[in-house]
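Starting off with a structure, shown below.
As you look at this complex, bear in mind that one protein chain is not there, while each of the others sits in place.
Right, subunit A next:
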Amino acid sequence: MLDATVAPLVQVRDLKMHFPIHSGVLRRQTGAVKAVDGISFDIRAGETLGLVGESGCGKSTVGRALIRLYEPTAGSVTIAGDEITTMPPEALRKKRPQMQMVFQDPQASLNPRMTLAQIIGEPLVEHTTLSPDRRLERIYELMDQVGLNRRFANRYPHEFSGGQRQRIGIARALALNPKFIVCDEPIAALDVSIQAQVVNLLEDLQDRLGLTYLFISHDLSMVRHIADRVAVMYLGRIVELSPRDDLYARPLHPYAEALLSAVPEADPEQKGQRIILKGDVPSPANPPKGCAFCTRCPKVFDRCRSDRPALVEVAPGRQVACHLFQPQTVPNTSNGPGETRLQQQGV
């Protein structure tokens, strides 16, 4: 398993990404969509951190801000010891080979006028001084790694199926031997039978190349398969960050609990108690005062509507942002996770 004493590869501290809203004749800024509103987490080398949440919760924005595809509003991101958010452009460019991204829609993220070899080779042209022959060799090597037939090197993206296009996107992300890859919903656009192929490929590559992933997805069962730890986001903030098995066995935050209970399972005999949340997610331009989840939470009480709960460690390795959980009251018994009791307050 992973060694907790190793310094994390990625460190995120109080990251904020606000998008301004302009309105009126003078297009003055009248507000901001707080897509990501102060989140902190670490990703250890070789680990896969799952980032889950519903659409609009800010999970993709986190992925993009992390490798500075957006200019973050505030906060700090360090990847392999280098601060990303304030890095000057030329230094950032030199840093890019270490951090790559696999996008959700392989149709939109591959240039339709470039051949497969040109797409996979583009990062090599930009960042290396390989001769054309050596470059082609590397392209073939990458195609082998992701399971694309070398004969296809001169074909165009539209000639491939969705699953194969995603393989092209992965090969391009691998071209420069990155340490860290942000996978932004890499399987969401694929059919069920193809999803497993791509997930298996990502896992094989991780084992072979020692990659670190941030795996962004709304598919909770797939995240359970691939992630070591999982962060659950709601309205721009992390509400729970726990080791995978702990989260799925017993989610602590009421939103994480509701989210997991809402996933339909392919077993007609599994009639678990479903928590049906009322209403919709509030607008991130005008989030509720206090806890962001207070408008839909089945366990809401007065304090939730006035104070915003901080993300605190409530059990070894488990962080929760909820007033129901108080860190001081967790008895630290050494008899294994079954003994960890969490004091509930207020309800």
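Quick note on the criterion: contacts are C-beta pairs under 8 Å (C-beta built on N, C-alpha and C of every residue); 3 or more make two chains touch, one makes a residue touch a chain; residues count from 1.
Here is the rule we go by: contacts and distances are computed from a predicted model.
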{"item": "Undepicted complex member, UniProt protein name, chosen from \"Succinate dehydrogenase / fumarate reductase iron-sulfur subunit\", \"Transketolase\", \"ATP-binding cassette domain-containing protein\" or \"Phenylacetate-CoA oxygenase subunit PaaJ\"", "value": "\"ATP-binding cassette domain-containing protein\""}
{"item": "Among A:M222, A:I238, A:L252 or A:V320, residue touching the chain not depicted", "value": "A:M222"}
{"item": "Per the touch definition above, residue among A:N111, A:N177, A:N200 or A:S306 touching the missing chain", "value": "A:N200"}
{"item": "Residues belonging to subunit A that touch the chain removed from view", "value": "54-55, 161, 163-164, 191-197, 199-200, 203, 218, 220-222, 224-225, 245, 248, 258-270, 274, 276-277, 280-281"}
